[in-house]
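Heads up, one of the protein chains got dropped from this complex, but the rest are sitting where they should.
Showing chain A:
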Amino acid sequence: MNDKDLRVGSIKDGTVIDHIDAGSALKVVQILGIDENIEDIVSIAMNVPSAKTKTKDIVKVEDRELASDEVDKIALIAPEGTINIIRNYEVIEKNKVNLPKFIKEVVRCPNRNCISNTDEPIKSEFQVINKNPVKLRCVYCERAIEQNVSEHIK
């Protein structure tokens, strides 16, 4: 085994999520639904020195190009994140995560008495009232999530 094998290196195909706030990589992995049942190769780098911010986290998912609704979810906890789609070692697409005006389904309303936490045939829906830090408001019960948004992700 040489040095190269020990390091987290470039990937051939897949997605690299860069500029994740230091310490948030594991939450990103959780949001992506990556657990022991997944077969993709996932590398996580934490507290990597970065010019932009002090340190950052990076998540690399091989052989998987993230769909846009998955990217939306990541924006909730990594507002500075970038999504790089890799094909044959080349970055063919690079996007800043972009929080949409409304977030559907991803977040659970913290208000237990909210109609979105019942058996009604609706999805949770939040208006994004601030992007960084993320602040959300439930379109149904009008309650706001003003901090720790990550704790409310389904």
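The rule we apply is simple: a contact is a pair of C-beta atoms (placed from the backbone, for glycine too) under 8 Å apart; a residue touches a chain by one contact, two chains touch by 3 or more; residues count from 1.
The working rule: contacts and distances are computed from a predicted model.
**Q** For the chain omitted from this view, which of "Aspartate carbamoyltransferase", "2-oxoacid oxidoreductase (ferredoxin)", "Extracellular solute-binding protein family 5" or "Hydrogenase" is its UniProt protein name?
**A** According to UniProt, the chain not displayed is called "Aspartate carbamoyltransferase".
**Q** For the chain left out of this view, which of A:N95, A:T118 or A:N148 touches it?
**A** Only one of A:N95, A:T118 or A:N148 touches the chain omitted from view, namely A:T118.
**Q** Touching the absent chain: which residues on chain A qualify?
**A** 111, 113-116, 118-122, 137-144, 146
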